[in-house]
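With one protein chain withheld, the remaining protein chains of the complex are depicted in position.
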Amino acid sequence: MIDEIFLSQLKQSVDLFLPETILVATFIIALIFDLIYKNSRYLIAVISIIGLVFSGIFLVNQSTSSAAIFSGMLSFDPFGNFFKILILLTTIIIVLMSVFSKELYEGGRKTGEYYILIVGMTFGMFLLAVANNLIIVYLAIETMSISSYILAGYTKEIKRASEASLKYVIFGAVSSGMMIYGISLIYGLTGSLTFDAINSAMISSDISGLTLLIAGLMIIAGIGYKISAVPFHFWTPDVYEGAPITITAYLSVASKAAGFAVLIRFLKVSFFDSTNYANDEIWTLIGTIDWQIVIAILSVLTMTLGNLVALWQTNMKRLLAYSSIAHAGYILMGVVVMTDIGVTSVLIYFFVYMIMNLGAFLVVMIIANKTGNEDIQKYNGIGHKAPFVSACMVIFLISLTGLPPTAGFIGKWAVFTAVLKSEYIWLAVVGVLNSVVSLYYYVKIFRNMYIRNFEDDSEIYEFSPGTYILLIILAVPTLIFGIYFTPLLDWAESSVKIFLGV
Amino acid sequence: MLIDVPQEYYLILSAMMFVIGSVGVLTRRNAIIIFMSIEIMLNSVNLTFVSFAAFMGDTAGQIFVFFVMAVAAAEAAVGLAIVLALFRNKKTIYVDEVSLMKW
Partner (left out) sequence: MFTILGVGPLTWITFLPIVSMIILLLIPSGRDEKSKMVSHILFRWLTVLTTFLQLLLALAIYFNFDFGLTGINQQSTMQFVERVRWIEIQNLPLLGNLKIDYFVGIDGLSAPMVLLTAIVCFAASFASFGIEKGVKGYFAMYLLLDTGMMGVFVALDFFLFYVFWEVMLLPMYFLIGIWGGPRKEYAAIKFFLYTLLGSVFMLLVMIALYFAVGTFNMFDMMDPSKYDPSSILAGADTFWRYVAFAALFIGFAIKVPSVPFHTWLPDAHVEAPTPISVILAGVLLKMGTYGMLRISWPMFPDAVRYFQDYIAFVGMVSIVYGALCALGQHKVGKRDFKKLIAYSSVSHMGYVVLGMAAMNPEGMIGAIFQMFNHGIITSMLFMIVGVIYDRAHTRGLDDFGGLANKMPVYTGIMAIAFFGAIGLPGLSSFISEFLVFVGAFKTYPVLTIISGSGIILGAGYMLWTLQKVFFGKLPERWAGPWDPTGKKYKHDDLMPVEYAALVPLAIIIIYLGIYPIPITDLMNTSINHLIDFVKTTGSFAAHL
């Protein structure tokens, strides 16, 4: 009976979809509770955390399964699972951070919707990480984007925030318009919207030429907007500066992760010869368009521009925005390689980047809670006023620069290893030169903290124990993974397999 | 009936609409008009999808169009709400006057 097969497939699909289902349930429950308990300060945050943790438990349990579900719309595989766990961890940390954010709760602002939207955005990113169909890609990107437009302008009385939100929504809408135009061209060329069907259509009918290039570039532009790759990065600094710090941190890690997940999956499943996977390690491009060069150019532009413009930033959020652009460039170097080792390095880098970047933003938030803004001048003498926080900041910044013995070094090392293995020597040289440039502006931050106005007798800032715990949660792994990184490499290595469809 | 018109015509029309929309986004300064231009871009995409779907006898393209329409509505709602918030703050909806942050 055909129906029974369909039913059993559906049952499997629903089973595998459990983490996402829990997120949706959390979303609805939180919405109801928010209606009932209008004035509670942390209730919705607690509900969100509980939902996220439950979702995480199921996520970890299915980390080895690999299947196409919902008739090939989504493909669940270790690769997608890795990104989902990464996004989930980020979300949990962001929710915890938000609880301590002064800016968010200022003037008795209601924050119920804030946490609800974060959960909704997480759902969108989960879908994006496993999407195997361009419709799902579009829907997931929009689910995540529309939530993030609102979140970016959540502190709506602040002029900067509403401006950021407006810029975000305009750029976002245009780039998703471009992306679906590209999708429509791909659809016209191949007659299909599923990644693997696109692949088989391209193998059988040898599609190439200008139309494919334009369509591919448009889709890459749409995704590039999410990962803020140059030249699709224009919104990034403004939005990062204007949005609440927690949301800035969230966008810089989670939405980038989701973007990279779909970029790699789309490139690998659609544009590489799936019939030639006897040797899984060598990826053969279909057609005449050299996507590697396209990505390599994007990567070089992204890291170089990000680093150079970051040099003269004076606002910490903006500086970290450009730094996150530069990091997207480093991660793209891993994508350029387009082999399993490249994907492994991307995964390693991303995990490391999550920890250290969230840490840096956490410190920015803690200090902004005290000083009221994020101007780099306000960091003068912080080294003495808040010794522990500053020491953690130094660890995060050193890690962002990529110096041992921090996790950031392991990330850089993995990426350069991948690039050198495929003998893209020029790319590796550009990469290391960029990391030297980046040192200058990271050092600028702790120069202000420690070297300028370093007085022994200034006031000492007091912080709540919660912030200290969060800091330790982020700073310790930054050091540990720099010294003992076997688990990280193991996990990344086992997550590298991308499900290729049926 | 639909097939009587060659497919190129649909595609050229939709490409023209897409370009008109893009140019509108790039040149106009009024946020509302920018959103309208974006709608034109999205509609050109819809046209492409529908024509491809019709000519290939495949339904996926038409389904995509429904989603695009729904999402466009949501996006417009959020966009207009943001424009409203901005207007309360700055008493303007002209994007070139929204320039607290540069570089």
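Remarks
Just so it is clear, A and B label the chains in written order, and each chain counts residues from 1 on its own.
Rule of thumb we're sticking to: contacts are C-beta pairs under 8 Å (C-beta built on N, C-alpha and C of every residue); 3 or more make two chains touch, one makes a residue touch a chain.
Just so it is clear, the model here is predicted, and its values are computed rather than measured.
Across the complete structure, the visible chains that the omitted chain touches are A.
Interface note: of A:Val394, A:Ala407, A:Ile445 or A:Ile498, the residue touching the hidden chain in the full complex is A:Val394.
Here one chain is not drawn; of A:Asn81, A:Thr344 or A:Asn357, the residue touching it is A:Thr344. Summarising the interface, subunit A meets the missing chain with residues 281, 339-341, 344, 384, 394, 398, 403-405, 409, 412-413, 416-417, 420-421, 423, 425, 428-429, 432-433, 435-436, 439-440, 443, 447, 450-451, 454, 456, 484-486, 489-490, 493, 496.
The rule is simple: only the chains that are shown with their structure count from here on.
The mean-CA centres of subunit A and subunit B are about 26 angstrom from one another, to the nearest whole unit.
Interface residues of subunit A, counted against subunit B in their complex, comprise 134-135, 138-139, 142, 146, 149-150, 153, 156-160, 162-167, 169-170, 173-174, 177-178, 180-181, 183-185, 187-188, 191-193, 237-238, 241-242, 309, 318. Those residues of subunit B whose C-beta lies close enough to touch subunit A in the complex are 11, 18, 21-22, 25, 31, 34-35, 38, 41-42, 44-45, 48-49, 52, 56, 58, 60-61, 63-64, 67-68, 71, 74-75, 78-79, 81-83, 85-86, 88-90, 95, 98, 100-101, 103.
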